[in-house]
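In this view, the complex is presented without one of its protein chains, the others remaining in place.
What follows is chain A.
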Amino acid sequence: MTFRWSRWSPQLALVPAGLVTLVAFIGAILWTVYLSLTRSRRLPEYEIDWSEWGRQYQRLFNDDAWLISLQNLIVLGLGSALAIVFGFILAAMIDREKRGESIFRTVFLYPLAISLIVTGAAWRWMFNPELGVEHFIHSIGLTWVNASWLARPETAMYGVILASVWQSAGFYMALMLAGLKSINSEIWSAARLDGVGLFRLYTEIIIPMMKFTFVTCAILLSLGVIKAYDVIVAMTNGGPGQSTYVPAYFTIQALSAKGNLGFASAAAVLMLLITAVIFLPLVLLTAWQQRRSGARA
């Protein structure tokens, strides 16, 4: 009896997690996809008019705010990619120059422990037009500098990017540092013996060796960019106007402020599609790595 019980226990133990996956993830996704085809407004409606099933998507692409969101997504993605570049430079320098490694690591990484709302609050204050950094720069005589980015639609996105880079660069530094440390130390010696210049050493040997670290960072970054929401709320609330809308913000705004369920669902479905496109290389990468480690074992 005990034997039989122990055969069934593992399966039974998986039931809660299986139910959560089935209901809260798979079920919920299908539910939202279905809603995106209906005319639901504040309350869900479950009738699909098949002659115009794509009307929510049509409306979406006629909506300026959505197009701005998509544009901003790209801008934010490219801008945040600086965090990877910056993270790599920091990691390379910390790794070469061992002095103060732990202090620098601690300082570069602490923003990651802080909520994006707090990050937003801090940077919002720094960008304050009358009292913030701009006031300081003007007071030392550089009156031509314009540093109150958040106040104007053309530059508000830069402010958001700066804050996100500040918050996340340390994280990419930590990943890169781990990558650098896993490089065989004989490579450094061999390169020095051959008299390879530092720049060539990094661009032609080290970076190609770390390509998987870079790919992982890039994928994590893009997934983070799609989910970017808190930082927008805390820094600009989508403004000035709709200039800092991103898809995540747009979707929640469509649901909570506009109360338009079908419309918000369509936007969410498109977010899922974008995620899937980014996610695909990660799946292939993990499969590849698993096969590689499997072959080694």
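Please note the rule applied: a contact is a pair of C-beta atoms (placed from the backbone, for glycine too) under 8 Å apart; a residue touches a chain by one contact, two chains touch by 3 or more; residues count from 1.
Rule of thumb we're sticking to: contacts and distances are computed from a predicted model.
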| item | value |
| --- | --- |
| Undisplayed chain, where the name is taken from the UniProt record, one of "Tryptophan synthase alpha chain", "Ion-translocating oxidoreductase complex subunit C", "Carbohydrate ABC transporter permease" or "NADH dehydrogenase (Ubiquinone), 24 kDa subunit" | "Carbohydrate ABC transporter permease" |
| Chain not shown: contacting residue from A:I68, A:I84 or A:L116 | A:L116 |
| Residue among A:A65, A:L82, A:I205 or A:L255 touching the omitted chain | A:L255 |
| Residues from chain A at the interface with the omitted partner, ascending | 2-3, 5-6, 9-11, 13-14, 16-18, 20-21, 23-29, 31-32, 35, 44, 90, 93-94, 96-97, 99-100, 103-104, 106-126, 128, 130-133, 135-136, 139, 166, 170-171, 174-175, 178, 186, 189, 192-193, 216, 219-220, 223-224, 226-227, 229-230, 233-234, 237, 248, 251-252, 255, 261, 264-265, 267-269, 271-272, 275, 279, 282-283, 286 |
